[in-house]
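Every protein chain but one is kept in place in this view of the complex.
Showing chain A:
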Amino acid sequence: MQMDEVLASVAEKVKNFAVIYVVDITEVLDFNTMYELYDPSTVMFFFRNKHIMIDLGTGNNNKINWALKDKQEFIDIVETVYRGARKDRGLVIAPKDYSTKYRY
């Protein structure tokens, strides 16, 4: 829910370079095994039909599987992904390190 809020508020701002889709994994089951969608919220990035990986420091580079609270952080991640993807990079490095995410 929190992630939905962030996504909704950010959608207008990034609309020039990113479009956001929200998919209910209980209704659309086709990709659950392929992308391993088991968490309450998962954010994945695709550019021109290619999946873009982000080095967040958590060990899982494929997706963001927790709820981000800060809108600006999310916008930064989207922008980094866009920049890297445009240069044909398959893996981009996130501006903030989330390895300590579980430590508070």
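General remarks:
FYI, a contact is a pair of C-beta atoms (placed from the backbone, for glycine too) under 8 Å apart; a residue touches a chain by one contact, two chains touch by 3 or more; residues count from 1.
Basically, contacts and distances are computed from a predicted model.
In the listed set "Electron transfer flavoprotein subunit beta", "Nop domain-containing protein", "GATB amidotransferase" or "Guanine nucleotide-binding protein subunit gamma", the entry agreeing with the UniProt name of the missing subunit chain is "Nop domain-containing protein". Touch with the chain that is not drawn comes from one residue among A:Phe17, A:Phe31 or A:Phe46, which is A:Phe17. Remark: the residues of chain A touching the chain excluded from display are 12-17, 75, 79, 82-83, 86.
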